[in-house]
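If you scroll down you'll find the structure; I have some questions about it.
The complex appears here without one of its protein chains, the remainder shown in place.
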Amino acid sequence: MMLEALEISKEYKRGDRPFFAVDGVSLSIDKGEFICIVGRSGSGKTTLLNMLTGLLTPDSGKIAFDGVAYDRLGDDELSLLRNTRLGYIMQGRGVLRNFTVLQNTILPRALFKRAEDPEAKAISLLDRVGIRHLADQLPARLSGGELRRVSIARALLSTPDLLIADEPTGDLDEETAAEILSLFRSVAEEGTGVLMVTHDLDATSLADRTLVMQSGRLRERA
Amino acid sequence: MYGRPHFIFSDIAVCNLKRSPFRTAGLISIVALLAFMLFGGSLISCSLFNGADGLAKRLGADILIVPKGYDQKIEGILLRGEPSAFFMDAAWLGKIAHFEGVRAVSPQLLIASLNASCCSMPVQLIGFDQETDFIVEPWIKTALPGRLSDGEIIIGGAISGGAGSKLEFFDREYTVVAKMENTGSGFDASVFMTMESARTAAEDFIARGGNLTLPDNAISALSIMLNEDSSPIGTTKAMNEHFGYGNSGIVVVPAKEIVSNVSGNLRALVTIIVALAAILWLLSILILAIAFSVILNERKREFGILRSLGATRRKLASLVFLESGIVSLFGGIAGVFLSALLILPFRTYIRDTINMPYMQPSVIALIGLTAGSLILSFVAGPIASLISSAKIRKSDIIDVVRDGEL
Partner (left out) sequence: MVNRIITGISAIVAGLLIAFGPQYLFRLCGPSPDGHWMVCHWTGRAEIGVGLLIAALGVGLLIFSSEQVRLGISAAIILAGVLALLLPAILIGGCASEGMSCRRISFPAITVIGSLTIVGSAFNALRLFRAKEERIRV
């Protein structure tokens, strides 16, 4: 198993009362698997993803990537993991408005340098998601769908082992949403694991497995 | 294909600053103001010290004797080069020479020229006695090759011309044999000549209808050097008692008092300047720290995105550090440049306004002041960003993008 989460929980306080945003969730994803998690807003999906990407530390339970537990890794190592082996497509417009589309796409490589020139790859990724002609534009000029594609291209830059997407079709029209879902499908077929979180039930049609998140708990979809 | 340079980490900082021009300009302005005050304050202080120092070093006389009522005038000559002409009987030379404690005494003759071929501004002509002189000699020893003859002059640093050129006073030509270096004192606008030449000049002035009465056997002032064990204050008091406190028509002035008064004022002024500069530095850091803190809150989303892409906490902190460093660098350079641009060319105007001996420091000292001001302003930004950087390093606040928060 590539990513394994075992009984992870996260507790928050709302006023005086504590509540579990994520309550004893166990989850595993393998290479090439396309998994969908559905649930209403507020069901704890984003908190779960934040923990799986190592941005948030669970109050209890364990998460491991390729057998290495997160709690054994320091900030530098976790960040490197996020940079090279995970691709996180955040909810909303996860794009920096001070940089052009191309600069946003190669942003991960500006954080951790590697030998190969990222530009050629970035441009081919932008081409794959259909927005190469917008490479020099600033985000302010792009539509919601186009911004989402930038996030996707960026997430794929380091050829991640696992792609994690939070509501990727959120505010998109049907046609664009379908294009993005089939892109995820083809990425999965190339061997990348895909974990997608959505509140749209129709989006689950292309997934290998669908799970349901409710009140912080995860179960298989009936 | 696009021919663009590789996008590296520092580009993130530069891009961020470039795309918020007003905010960046505001931050740069704060640092620029700081650098402006630091450099300007230190330059003016240095120049004041140089001026007073030059004056103190070269003033050979312990006591000056001038006609009654003209003690303020002699101060004006020494400090500001305000030309004067006044006279007393040369017989005083003999009376003073044998006074207890007096080691040497030398006369000067002071004439004010209202215009000369060099300039339509008043110039101080100073006649001195080469046999007994000890007061002018320290000022001109670097300039004078031999002895001065009648008709030959030595000019101060602020007067145009060099060795060999000619100046006209009251329609008579004088040859410049040497030029003094700048001293920041009143002697910069003075012309030194023999007693005879000075007397001739005075007569020329009167011949041309000048308003001057030159008594026979006149001198303007007596410079007195005391024995090692005589105190200027004590001897002044003794002389005043002996000569009746001005009733005999003369005034005894402890010369070095003039200078130490200047130094005293100067010390106070410079202390104030330094204190203000330190307060300004701290205030700037405080303002920048608050600004960075506010900006940090605004940029939580941006930092959250960078975190999700794999930025380490250290990298984010160094991003903030880098941005503040860039802001400080440009602000520092701008501030020092503007300060230098305003103060260096206007040095004469500043000196006249402050009304104290004022001499700009040497090039090396200027470089030192520039470097010091740049360094102090450059570190202000990063120091101010330390708190924000620390916050980023420690907390989870920016890591979490909760449900619906974007």
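Going by the order they are written in, the chains are A and B; count residues from 1 in each one.
The rule we apply is simple: a contact is a pair of C-beta atoms (placed from the backbone, for glycine too) under 8 Å apart; a residue touches a chain by one contact, two chains touch by 3 or more.
In this text the structure is predicted, and so the values were computed from the model without any measurement.
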item: Neighbouring displayed chains - absent chain, whole complex; value: B
item: Chain not shown: contacting residue from B:189, B:356 or B:369; value: B:189
item: Residue of B:93, B:111 or B:158 in touch with the missing chain, whole complex considered; value: B:158
item: Which of B:97, B:294 or B:341 contacts the chain that the document leaves out; value: B:341
item: Which of A:136, A:171, A:189 or A:202 contacts the chain that the document leaves out; value: A:136
item: Option from B:241, B:298 or B:352 whose C-beta touches the chain left out; value: B:352
item: Positions on chain B contacted by the hidden chain, ascending; value: 2-4, 115, 118-121, 123, 158-161, 188-189, 337, 341-342, 345-346, 348-349, 352
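Going forward, only the chains that are shown with their structure count from here on.
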item: Residues of chain A touching chain B in the complex; value: 41-42, 44-47, 50, 53, 55-57, 75-76, 79-84, 88, 90-99, 102-103, 106-113, 117-120, 123, 135-136, 154
item: Complex interface listing, chain B residues touching chain A; value: 1-2, 4, 6-9, 11-12, 15-16, 18-20, 302, 304-315, 396, 399-404, 406
